[in-house]
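Only one protein chain is missing from this complex, and each of the others stays in its spot.
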Amino acid sequence: MKEGLIYGKKKVVTGNHAVSYGVLLSRAEVIAAYPITPQTQIVELLSEFCASGLLKAKFIKVESEHSAMAACVGAAAAGCRTFTATSAHGLALMHEMLHWAVGGRLPIVLANVNRAMGPGWSVWTDQNDSLSQRDVGFVQFYCESNQEVLDTTIQAFKIAETCLIPVMLVLDAFVLSHTSEPVDIPYQEDVDKFLPPYKPKYFLDINDPRAFGGLTSPDHYYEIRYKIEEAHRKALKVSEEVDNEFYQIFGRKYGLVESYQCEDAKLILVTSGTITGTARQVIDEERSKGKRVGLLKIRLFRPSPIPQIKEILTKAERVAVIDRNISFGHSGIFCQEIKSILYNEIRKPMIFGFVIGLGGRDVVPDDIREIIDFAYKADYPEEMVYFRGVRL
Amino acid sequence: MKKLDLRVKDYPELAISWETTLINKTGTWRTFYPKYLSKTPPCNYYCPANENIQKYIALSLKGEFEEAYLTILEKNPFPSITGRVCYHPCETGCNRGKFDESIAIHTIERFIGDYGLNFVEPKRRIEKLTNDKKVAIIGSGPSGLSCAYYLLSNGVKVTILEREEYPGGILFYGIPSYRLPKEIVKREVEKLIKRGAKFIFGKELGKDFSLDDLTKEYDAVFLAIGAQIEQELGVPNEEAKGVLMGLEFLKTINLKRKIKDFGKNVLVIGGGNTAIDCARTALRKGAKVKILYRRTKEEMPAVKEEVEEAIKEGIEIIFLTAPVRVIKDKKGKVKGLECVKMKLSEEVDETGRRKPIPIKDSNFVIKCDTIIKAIGERVDLNILPKEIISKRTILADEFGKTNIEKVFAGGDCVTGPKTVVEAIAYGRRAAAFILHYLKNYELPPKEIFNLVDYENLNTYYFEKQKRIEESKLPVNKRKRNFKEIIATLSDQDIKYEAGRCFSCGVCNKCDNCYVFCPDLAILKKNGEYEILYDYCKGCGVCAHECPRNVISMFFEEEK
């Protein structure tokens, strides 16, 4: 693959390959990944990049996802820019090491293809896998389009390395991962300008031998943990700065959240991932019919963009959160997040929580329309969660 | 961890160390602590002269023979003699004996002694110390000579009165030259002459001078007259012609004179060194020799090697047999000895051995024409004043002090017939006390012994090695001559044998303690070991892995 063929051009690529291009442009140094549907194309293309010499990186062919993250931990601790990708059960298997990456303050970038958890086996899109890892401390970005996937991959490395927190970018299985869209592939030199080589603050150095991660007593642990919280708060600001900087160079920005037609909205839909794309279309239609509806896309899930969410949603009368996930015995997770953010506000909207599309069940415009109708008219959200699209 | 003043901003971003464990003084954990404590090896312990055998062997290993020689001389002035005739209890006690074979200490001492005579003494500068004291020593046997040496080394003027015409006592007159050549005795005695000793020969106590004479003329007198009166058998016809006294016999031979009534069929009675010496000497004079002993081989007091050599040379030893009656012919000459068979009873005598009792009606006759009696000696007490004698010997303490002012005694005349090395040791102790008595010199400190047993060693680190063999004249070359049987070995051989020494209780820098410490609490600096008590946890690995039991563990007292 010659340089001239890919850089600075518009290419029709799948979501998975968009990730691969993002990683290539970011000049990752060590990649360790284990195949799992529907992530495989990410690492297959990266394998080719490494084999052809286009990407000067070491590709470790690990034997499990737990080991994939462990290998990344080792490589990052030694001072390298590292990347891995996985999905569903792979992410679940990585769980222990996700904690290690966070506690170890390693700027690893992980691409997770949102896929439903078995049994029964499912390869289709669902948010439960990434949201089950909500509390480990990874920064989480939910992407709507392949362009966003590629751009977020590049931004992820910069945010991770600035704040020393690992970053997870999430894309929907098949709807994004295997769907081709036209994508602008940036020039390498522009990316180099935006993302300089990784200069680690802490790394395994034989000239300054230290122990990383030793037994930490209650006298110290709390302070060190607090520093991670500080880093998350920093990440909130840094994500915005990085997004603006990206815009300066590449002309594209996404924001931590995106507010669409929310200015005078009575009802605001809250979505994430590809449902956002479907929702935009329906919002336009409903607006033309006279309904005052708007859309809030949550792009940065962790750290929570609390000020932005508060600012936009407190102006509305009603909020309908659409979750493609369920926390059993409670409600959809994005809905819980929104409710907890708005609870103490003096002016807060009624919040309706909807769960839809589990296990990759298609979410069509009619589904969104029905949600809007319901939430627009209902007196009060009597249920914690409203399931839509399931054959009760 | 103490209550900390560190705030969030003081910490690094992650749990990364900033201090080493050196601040963690794990020495507070322990219940026991190790200490290097040199102990007494059995060779040093069992040597009657308490020679620092381990030290001179270690010096020999490095080839420092002169140093080794001077080490022996601190306790024994005549290693060439003891290296030839000593019964070497050091070898019997040697811990290596329980591993493969004991160290040939005897052989090494002999080498060092000869080395000393050949290379050290000739160039040795003798300090001409003199003081105003003079001491008379009666008898020039090993005890007298030893006492003289130590007194002379401290500047005392010594006169030795010897009743025979040559010095040496039992060394010259008793021990045959195939064991101890006269030349060696002469050269050892020369050490004393070099240091200014005066010898008076041919003068006998009780005949030519009395004790009073000496106490008037000298500042102190040391009695070293030995035990020279030979025991009678106490059987009928003992006075027959051809019945000889052992020591008398040996003396005649050593003076190269002819023996009266010496036949071809000799029977020696006794089991000690004198008996063996008589037997082997008689053999060399052309006789067929048998030895009669009333107990078994194990109980024979003679040096084991001597007994073995006697048997090798063709001497038959008849055990568990005692004399009953000498049989003489019409001319009054010996023609046989009636004997009775003995058995060992359960009773034990004062030497700790089982008492032999005759078996009834087991008498038989051994044909012989010469009988040599060598069943023991006693001290000539008649020539001594009553105050200083007991029933059998002179009364003196371990330093030779007697009840008479200025008069000291040591050696066989105090202990009864014992060994050359014990006599030498006694002479040295007496010399030390005499110096204290005359010049107020400090007595040597009481030695504290901390004996290392075989069980205390860790023999894992030793490999079986064959003991060096002495170079001996073959039996057929020994007939009819008094040539020295054993030759001194080469220095390679000596170094090899010295290498077999375990160095019990004395550190020889094998590095085990330093190598094996899991806490790095033993450092090696400039060849010395240092225990870091700040960190030592008292695990005891160093003590356990020390092959020679140098490290001991002590209980940490409550602080």
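For this structure, a couple of remarks:
As written, the chains take the letters A and B, and residue 1 is the first residue of each chain.
Just so it is clear, contacts are C-beta pairs under 8 Å (C-beta built on N, C-alpha and C of every residue); 3 or more make two chains touch, one makes a residue touch a chain.
The rule is short, and it goes like this: contacts and distances are computed from a predicted model.
For the omitted chain of this complex, the UniProt record lists the protein as "Pyruvate synthase subunit beta", which is one of "Pyruvate synthase subunit beta", "Heme chaperone HemW", "3-isopropylmalate dehydratase small subunit" or "Manganese transport system ATP-binding protein MntB". In the full complex, the chain left out of view touches A, B. Here the missing chain is touched by one residue of B:511, B:528 or B:556, and it is B:511. Residues 1, 15-26, 29-30, 458, 460, 510-511, 514-521, 524, 532, 534-535, 537-541, 543-545 are the ones on chain B that touch the missing chain. For chain A, the list of residues touching the undisplayed chain reads 29-30, 32, 56-58, 60-64, 66-67, 70-80, 82, 96-97, 100, 204-206, 208-217, 220.
Note that only the chains that are shown with their structure count from here on.
Centre-to-centre separation of chain A and chain B, using mean CA positions: 93 Å. Put simply, chain A touches chain B in their complex at residues 103-105, 164, 201-202, 210-214, 216-217, 219-221, 223-224, 226-227, 230-231. Partner chain A is touched in their complex by these residues of chain B: 1, 3-4, 6-8, 11-18.
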